[in-house]
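Notes follow once the structure below has been shown.
The complex appears here without one of its protein chains, the remainder shown in place.
Presenting chain A:
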Amino acid sequence: MNNYSDKIKSILTDLGLSLLSIVVALIVGTLFIFLTDKSPLDAYSALYIGAFGNFSAIANTLWRSTPLILTGLAVALPFRAGLFNIGAEGQLLMGGFTAGVVGFYFTSLPAFIHLPFAIIAGMFVGGLWGGLPGFLKAKMDVHEVIATIMLNHIAIALTINYGINIFRDTGRPATPRIMDSAAMFNFKNIMDHPFLSKLPFAELFAHPAIRLHINFFLALAAAVVLWYLLFKTTLGYEMRAVGFNPDGAEYGGINASKGIITAMFISGAVAGLAGVGEVLGTHFSFMQGMDAGYGFTGIAVALIGQTHPIGVILGGILFGALAQGGLEMQFSGIPSEIVMLIQALVIFFVAALQVFKVYLAKRKAKGGVE
């Protein structure tokens, strides 16, 4: 019982410190806003209003956070198994591209087959793209950082440079538009839905500016599944044991290569789902630029979320809010460079906080000895 309340206390302290570091970042950011002759107050109220100011802003913050939550998870899971997945970007591209091709290629499938088929195909290919470096690591001891970085380059060449050119039908650097039967449900169309339109407050969603689609809920589901996998199953226990001490785990009878390959496959599938959602829910075709560096931002999301699935959701929403609110800051006259700088400051201070906490813990431990 005491243990339980201690846990809640430490989580609350964590959250409080995270908020504090965001505040510190914004205070440092004011220095840069002064350079632009604009009022920091206007700039930050624009940031807030853009991200949380009204219902559609909140919905769109969640929309922007969707791929970030997924790539964050894709980095967090292997991290727990002692692996650094730099390859979420490539896995996202492969998954998104596959979903995009399945989405336009099959022209006469009913939606209840076409959409799940496109999602699963994308996740599977993303999973293979993650599983391959897992396999190389487990069987041949190829370092996963090298392998995933190289696979990122191959994925960019295969999808953006080569893949789009095979299928393109207009001047736009994108695959053809997907069939409606493969499109993810968008909440702005909620009033057309037979069941969802009956929900209370459903009409709030029926605004053309809302871009939130069901992939956000798939991302939440993925977080719950990964949490269950990591902390409630034997496989998860084994993965964490491998991450904690691979030799010890092996000695204790755990099959380390199985854990490594599985963790990387699942991680690739989750990153693939990020790409699938962007293609089937946001852009409706696989287009150049759809990846937007989510695979790399995902590394920061995972670390800020302390590689815990619930933390990753919060980290993803923080980054989504910065992206969504950042655009509004530009409307208040802050140049995009300063907006990016403030976004980077927030990340920097939240990350620096982790270092500070380690320092505190060390001091505490030292004090305990004396």
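By our rule, a residue touches a chain if its C-beta (ideal position, glycine included) is under 8 Å from a C-beta of that chain, and two chains touch if they have at least 3 such contacts; residues count from 1.
The criterion applied here is as follows: contacts and distances are computed from a predicted model.
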| item | value |
| --- | --- |
| Options "Nucleoside-binding protein", "Fe-S oxidoreductase", "Aminomethyltransferase" or "Thiosulfate reductase cytochrome b subunit": UniProt name of the undisplayed chain | "Nucleoside-binding protein" |
| Omitted-chain contact residue, chosen from A:214, A:327 or A:341 | A:327 |
| Given A:152, A:282 or A:307, the one touching the chain that is not displayed | A:282 |
| Chain A residues that touch the omitted chain in the full complex | 60, 64, 157, 161, 165, 168, 170-173, 208-209, 211, 278, 282-284, 287-290, 292-293, 323-324, 326-328, 330-331, 333, 335-336, 340 |
